[in-house]
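Each remark here refers to the structure printed beneath this line.
Complex shown without one protein chain; remaining protein chains in place.
Labels run A and B following the written order; every chain starts at residue 1.
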Amino acid sequence: MVYTLNLAPTRPGLIEITDRVRGVVSESGMSSGLCTLFLQHTSASLLIQENADPAVCRDLEAWLNRCVTEGDSIFTHTSEGLDDMPAHVKSALLPASLSIPVSENELMLGTWQGIFLFEHRRLPRERSLLVHLTFDEDPKLSL
Amino acid sequence: MVYTLNLAPTRPGLIEITDRVRGVVSESGMSSGLCTLFLQHTSASLLIQENADPAVCRDLEAWLNRCVTEGDSIFTHTSEGLDDMPAHVKSALLPASLSIPVSENELMLGTWQGIFLFEHRRLPRERSLLVHLTFDEDPKLSL
Partner (left out) sequence: MVYTLNLAPTRPGLIEITDRVRGVVSESGMSSGLCTLFLQHTSASLLIQENADPAVCRDLEAWLNRCVTEGDSIFTHTSEGLDDMPAHVKSALLPASLSIPVSENELMLGTWQGIFLFEHRRLPRERSLLVHLTFDEDPKLSL
C-alpha cells in the first residue's frame, strides 16, 4: 500500500518528520513488514540522523553548505536561482529513498535516530513524500 | 520477481534509464507495489535526478569530477587505471540501490524525476541492473 504525505513548506535545512511516518504505520495496522519512503523531488532529500542534539543538524547543514556552494563557477544551470544547482548536487549526495523495518506496528529506529526531510531550496514549497508498506503478513487476513 | 536489465556500454556520466525500468514494470503486469533497483557494480551508480534540463546532469558530473579527482596522491590502488579509485569513491557517495513505489502499473516518480545510470569508468562496459518487484497484491490472483 502506498500513502502520500504532503509536507508543509519549510525553511532550508533538516526538519524531523518521524511522527508523520509513524502515523502512517500506525493507521495502516501493519504488524510487521517494511516501510519504504520515497521523496518525489530532486532538490530536497530524506535523511536518517540523530534527533537528540539540534546542533548535529545545524553542523551538518553548515558542512554541506560549505561543501556545495552557491555561485560556484562550475555551475551553468543557473536560470532557476543560485540555490538550484547546489540543491541538485545535495539531492545526489543524500538519499531520495529509505527503507525501515517495522515490528509490532513500530518503526524499528535506533535510540537516537529520527527521519528528516532535508530541504535544499530557499523558496518554501510543499513536498510530496510517498510511504510504501510491505506487509510480512497477508493484510487481508488481519482485517 | 527479479529481472536483469543489461545496460549497453556508455561514456562516463549520467544516462537516463527510466524507460527501461518502466518497461519491466509494464511487462510484469504489477498493479501496485515496490520497484527496487540494484546495480551489480562498484564503479557505477544509480541516481534519481532531474531529467528536464541536460545542464543539470552536466553540472553534477563536473562538480563530482572536481570533488573526486583522478591522480589524487591519496590513492594507492592505481593498477586498474587512474579513473578506477575515483570510480569507487563515487560509487560510495552515490546510491547502489533505489526503491520506487508503483501504482496503477506506473512508477510513482515526481514530475521532474528520471532514473539514471551514472557510469564512472572511461572504458565502456556493459552494466547489469537488477529490478526486483514486490507485489502488493498476490501476483497469482491477478493472472
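The definition used in the following text is that contacts are C-beta pairs under 8 Å (C-beta built on N, C-alpha and C of every residue); 3 or more make two chains touch, one makes a residue touch a chain.
Owing to the predicted nature of the structure, the values given are computational and were not obtained by experimental measurement.
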item	value
Of B:S32, B:N51 or B:S91, the one touching the omitted chain in the full complex	B:S91
Residue numbers in chain A that touch the chain omitted from display	32-34, 47-50, 53, 55-56, 58-60, 62-64, 66, 93-95, 98-101, 103, 108-113, 134, 136
Interface with the unshown chain - residue positions in chain B	1-2, 36, 38-43, 68, 72, 74-77, 85, 88-89, 91-93, 95-97, 99, 128, 130, 132, 134
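We adopt the following convention: only the chains that are shown with their structure count from here on.
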item	value
Distance between the centres, which are taken as Cα means, of chain B and chain A, whole angstrom	20
